[in-house]
Structure formats: C-alpha cells, structure tokens
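Note that this complex is displayed minus one protein chain, with the remaining chains in position.
The block that comes next holds chain A.
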Amino acid sequence: MENPLSIILVKSDSKGDRLLFRYPYVQIKEENETSQNDRKKNPYSITLLEEQQKEGNTMRLAGIDTASMNVQLESDEVLSSLFACKLELANQKFELKINDIRFVSHPALMETKNSFILINIVFALQAQCSYSIVKCYYELSKRLGLGLLYEERRVNYLTKEMKTMLKIHDDTIYDHKSEKIFDTILQKSSLAQCLKTLYFDLCSTGLINVVLNESVTLCFCLPQKAWRARFSDRKTKSQPLIDPEVIDRAIVSLKPYHGFLLLVDPSELLDCVPPSSAKILLQLIESYNPLKSLQSMSSDADLPLDQVYQMVGHLVYWAKATIIYPLCETNVYVISSDAPIHVNSPLVERFANKFPGMQLIEVISDFSLPTSIGHLTTPLQHPARQGRLAQMVLWMLQHHLLMQLHTYVQFMPSYEKPNDTSGLSLSDFGSTPTKQSSALSPEKSPTMSDPLDVPVSSSSVRQIPSSHKSFNSNMSVDDRTGSGKSEEENEDEKLQGLLNSFDECDRLAILKVPASVNFEDLNLMVRLKQSGYFQGEHHLEEIMFYENLRRSQLLQLLDKFRDVLILYETEDPASCFLGFKTK
C-alpha cells in the first residue's frame, strides 16, 4: 500500500510548464479494464457511501490498484498544470488529493535575476497512506529537489536534462504515444534513469542510494519498508505495518545505557551512509560490542555521545540495527509475543544451520518463563557453553524472538483504615509489623480515615504548604539555638526534614516502614522518589545507571521499602518497538 503509484517530474519556467517525465508510463493493461467492466453494477441501484467504501476495501484486498488506473486517466497536460504551482507555493510541502490518489511533493525553486526554474518531483500515492509515510515522501521530494538545484548551480545539470527531454517531447509531439516518448527519454536522459531506479528501489527494498549526475549522492530510506523487508519471514498472523512514527519514537528514547545489535554484516552497512560520514560509522563499528552500552562505546570510539546516538538512530531507521539493553548475565528474557515460531518457520532451519546440533524450539522453550543467561548456566559448566548460549540469545534478539523484561517501580502506599482489623492488610502477608512506628508519626489527620484519599485530593494539597512552612521555620530556629544538640537528635531533625517532602498520607505510610528510621536508607529512598524514579517510568537498570548504584544496593533498598513500593515487570518500549503498538 505504501508503494508509490508513480513518480512525476514537472518543470515550470519562463517558457511555461511541462510534464517532463513520469515513471512507470506503461498503459493500463487490457485485462484490468475488462475486469472493471465486469464488476459494473446495475446503473439504477443507489450506491451508498458504505458500500462504496466496502467495495474499495475488497478491491484493495484483491490487490487491484484502482488508484493506479486513475493516475493515468488524468492527462499529462492536466498533471503538468496542477503541479507547476505558483512560485509562492514552492519550497514548502505541497499535497493534492484527487479521489483516491494523493500527490505528494516539495516543489523546488531556483530564481536568478531574470529567470526561474521550478522543478517538482511528485510522488503519487494511494490516499490511505498514513501521515508519517506521506511525510517520508515529502522529505524525499525535498532532498531530490535540493540535489538537483545544487547540480544546476554547479554545472547547469537541470537545464541540460530539461533540454534533452523537451526536445524529445517536441520532436514526437504529434505521435500521441506517450509511451514512446518516455521510452526515448529514458534512453537519453540520466535524470530519467535515476527516477526509474528510484521507483524500483522504493517499491522493493525502500532503501535508496542514487547518485545524481555522478556527483551528488542521495541516501534515503523508507523505514517501514526496510523493516518489513528485514522481517519478511514473519508471516504468522497479520503482521502490522511498522509505522515510521514508532521507529522515530524508539530512536528518541535512546539512553546512554542502551546498547545496539547489528542485524547485518558490518560490510553491508556502508551503503546506508553517504561517503562523508562513512569514517564515523567505521569508527563506531570498530568498538561495536553488544555487551557494551552506547556510553562505553562512545568513549572507546572517541566519539561524542550525541554522535553515537545519531549514528545508532540512523542504523535503526535503516533497519540495520536494533536497540537492546547490553547483554549481560542478569538480563531477563522471555519469548516475545509476536515471535513467528512454528513448525514450518524458516527460522528453525536457519537456526540449525547457524548452531549445528541445536534446535530453536528447544532452546527458546527455556524462555517460556522469564529467564536470564545466568540462570541457564552454572559456574561448573565450561565457559564456552555460556558463550554459545550468549550467541544464541543474540541471534534470537536479532530476529526479535525474545524480549527483555525490566522491573519498574511504582510508589504506592496502602491506605488502610486505622481501625481495620478484619480483611487483608499489609501485615497479613508476612511483612513487617506496621503499628510499631506509628508513635513517630505526627498527629493523625482526618484524611487517614478515608481509604480513598489519594495524594492529590484537594484537602491534603492545601495542607502541605502550611505544614512545610512550619517545619522549615522550626528548623531554622533550632539551628540557631541548638548548637549543642546531641548527634542523635540532629539525625532526627534530618529525618523530619526528609519526610517533609512527602504529603501527609505518604509520610504516614513511610513512617510505618521500619527502615525509615535509618537515615541513609530514608535519604536514598527520598532522593530516588524525588527524582521521579518511582512512577513506573524508569526501570531498575536505568535507576542504577543514573544514580550510580549497584544492583544489590538498589534491590536491598526496594526490599526495605516494599510496603510502599510496588514492583512490576514489563518491557522497555525502546528495545521492543516492533511489537509495541500505538494505543
């Protein structure tokens, strides 16, 4: 559906407008026309809108491009007059939709003292294309236009090409067979050939690497196409189209602790970058290692982190790499929900070829339950075995058969009724005694009695600032007078200070946790809470990275405060955008 129906090249200058070239230019086939006639309904029946839509749908399903017929129903003159737009409309996006066809372009204009050239490279698409796919074509048209104008300024490339094409048009004008004209143009003009290659690349791989006039290299990629081609073997149930937007979102969410995993051989990478940036790519690839994070790769390769982001983002966009969390023993993997594993899957055979003696289904069934590499190996085994397992995990990650589970933390105290003795409270499932520390808490507020009173309720909001102020003034008074206070009391003051950052309900809940009397624990907890790590937005690995904590340290803390924190496991959207649906 996202294939272009046609590429149209229109010029406009002081001598008027002209459709110079379009590709494909072959006339509609006879059989299509007859089948169209067969389907004709009773002319007297009323066609409802819904029926029309349904009809369109079934035709789309049958793979008949109704729209492609329509492109050619408009004559070249009409198309030319439509796309030779007013000069004020040049150098911005231009889109025209006629019935079911959407014409997308970005007219390029070059003005000199007494003349101008407006060149418009138009892509005809089916109207149902999504917004972000259309955006890709704008971009392509824009870049092509820029490249052509550049060559025009340098060696008058465009003028020469236009002249060649116009001459052919004028010589055969009475022939009325546009096919013949375009045939000749295709033979004579390098620009026309370029557009032809472009068309084929767009329809097949979505990866474009054309050279205009043997000097300007244009690299372009339709990410949805490239990713689709990469996972062409995924033909289980309906595999949804990956929207470019989803890929963009994944690239934006890159973090320094992420890593990346190449999906192709490094030798295949160079065709996705223009020669000028090949050096940086090589530099990055030299230090590439799926066990390393982007940050350590950036320092190894001596590249700024931003550049590494850009490079990796580029590779992901071009479907040459995928984002992962660097492979390590503690990573927990599970089979991804859309893994195309079945008896006849080509992946099964490819896996067996890559790892002789191993069965994909057997290996992957270990990941039916969340499992880490560390779990699957024991220190007693030969280290080579672990390496082999790591290789297999990498292979499965490359094919998006596995996804990694991360643990997220949500701060959520339980608001139990104070006089609630029956029912299941926290203490019932073997946690710590909760009543013990209640003496520490400030006066019981009326809000406590209401189990539904969640932090943002109006009453508690109004209370915070006042209590905050009073505590602050208390403290300043104490600081001035109480220089001789004992260590212990000082600690208490500090604790109170920390607790002030919470609102009433949360404070009470935290005070019930025994670990809250320990200054260091509480301090760390408050710091993490205030940095916003406990809102289910950041996984443990991220917290460890940004707060410079060890896993054991963090896990201990989370365990100590488990009465007010809820942990849950799910995927990181950056690393599994393929299955990540937009909702």
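To be clear about the criterion, a residue touches a chain if its C-beta (ideal position, glycine included) is under 8 Å from a C-beta of that chain, and two chains touch if they have at least 3 such contacts; residues count from 1.
Please note the rule applied: contacts and distances are computed from a predicted model.
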| item | value |
| --- | --- |
| Protein name (UniProt record) of the chain left out of view, among "Syndetin", "8206_t:CDS:1", "Nitrogen permease regulator 2-like protein" or "tRNA (guanine-N(7)-)-methyltransferase non-catalytic subunit" | "Nitrogen permease regulator 2-like protein" |
| Option from A:Ala127, A:Cys203 or A:Val264 whose C-beta touches the chain left out | A:Ala127 |
| Sole contact to the chain not displayed, among A:Glu111, A:Glu268, A:Glu349 or A:Glu537 | A:Glu537 |
| Contact with the hidden chain (one of A:Pro223, A:Pro326 or A:Pro413) | A:Pro413 |
| Where the unshown chain meets chain A, residue by residue | 49, 53, 57, 74-75, 78, 81-82, 85-86, 88-89, 92-99, 127, 130-132, 236-238, 334-339, 341-345, 359, 361-362, 364-365, 368-370, 405, 408, 410, 412-416, 423-424, 429, 451-452, 454, 456, 535-537, 566-571, 573, 583 |
